[in-house]
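First comes the structure, then the notes that go with it.
The other protein chains are all here in position, but one chain of the complex has been omitted.
In this document, chain identifiers A, B and C correspond to the written order of the chains, with residue numbering beginning at 1 in each.
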Amino acid sequence: MLPQAQCEIAVPFYDVDSMNVVWHGHYVKYLERARCVLLDNINYGYAAMKQSGYAWPVIKLSLRYARPAIFGQSLNVIARMTEWEYRLVINYEIMDIVTGHGLCKASSTQVAVNMETSETCLGSPAILEQQLKQSGYL
Amino acid sequence: MLPQAQCEIAVPFYDVDSMNVVWHGHYVKYLERARCVLLDNINYGYAAMKQSGYAWPVIKLSLRYARPAIFGQSLNVIARMTEWEYRLVINYEIMDIVTGHGLCKASSTQVAVNMETSETCLGSPAILEQQLKQSGYL
Amino acid sequence: MLPQAQCEIAVPFYDVDSMNVVWHGHYVKYLERARCVLLDNINYGYAAMKQSGYAWPVIKLSLRYARPAIFGQSLNVIARMTEWEYRLVINYEIMDIVTGHGLCKASSTQVAVNMETSETCLGSPAILEQQLKQSGYL
Partner (left out) sequence: MLPQAQCEIAVPFYDVDSMNVVWHGHYVKYLERARCVLLDNINYGYAAMKQSGYAWPVIKLSLRYARPAIFGQSLNVIARMTEWEYRLVINYEIMDIVTGHGLCKASSTQVAVNMETSETCLGSPAILEQQLKQSGYL
């Protein structure tokens, strides 16, 4: 089993555009917040990544929008890790917290980059497997 | 032939994260700006869309990141329309303006929604074809 | 007595700049969120304002920064209404949620604008006093 996490977002006024819906680009922030919770849960958040000597840039991102989010709406963002051996893939679902209706599905792909050599790792470094195991996964 | 457009972006300080590169979510803004130029060029920008009775929400967005952008870098964002009959697909390329090196490729898909009925159109409304023809395309 | 409200902010990664602190412009978002809580508490949030026929644009904003906020820090944002009769003035304090250390003090001034005539009201419309009284203030 692989980790999953969730976070709640109350859509702020400044994310809503003149069509009265959340501008599609702001969803990337919501994904980031759920991903941060997930990675913190396995003790491999930004600080731990840096300390481990690896940056994990997002190299691929895709989103599918089904329903628009509106001002004040409470959203539930779920992040699920689906791959970790060669690259880190996380899938996301954004839902209305009350009705459960799906608003957006998304996926991000990250790869490890050795911060000293700036080289992209062919496989995920041992530290990721370690953190997963120590957190009770795998 | 279908329209294409470009715009120049000077990476602002507030788009750069603590890894000293543009945070991946900000690229969506750069795409939006190039798309706005493209649609303005065929006289079918946001105001004209609204006036035509159709909203064109983005229903799909994907990005592939090859190289990070940094503070002060001048970027060239190219937007190319590739489909328009059933949905509006625009492909993007973000490059360093000096070296021409590619940083990011992306694609957005939009569909027409009748603003009165809130119904998604099965095909693009006649107005889009009209604007394309009047601007010398098709 | 006049209303006050608070909200908690967990500093997100995308608000942190290359100096490893929250870029000063992002604090305006934190103020907005606390102000929204305050106005919701007296049933005069954005939707109620619109329904009442008045927009309340911010005409003045000032911020003083004492300490920088960093990634992951939990902030407490307090908003206190200090004037309402002629214009709506709200003062803010942003503190570290654990230590209580102050990071930022700010103040916003809003005036009522009649949405039909686009005219700025010389005094706050009766609805604001009403909402304050019905919520147990004044």
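Note that a residue touches a chain if its C-beta (ideal position, glycine included) is under 8 Å from a C-beta of that chain, and two chains touch if they have at least 3 such contacts.
These figures come from a predicted structure and were not determined experimentally.
For chain B, the list of residues touching the undisplayed chain reads 12-14, 29, 32-33, 36, 45-47, 71-72.
Although one chain is hidden here, its contacts on chain A can still be listed: residues 13-14, 16-18, 20, 23, 25, 71.
Contact residues of chain C toward the unshown chain are 18-19, 21, 24-25, 28-29, 32, 46, 55, 57-66, 68.
By our rule, only the chains that are shown with their structure count from here on.
When every chain is reduced to the mean of its C-alpha atoms, the one closest to the centre of the whole protein set is A. For the pair chain A and chain C, the distance between mean C-alpha positions equals 29 Å. Looking at chain A, residues 29, 32, 46 sit in touch with two or more other chains.
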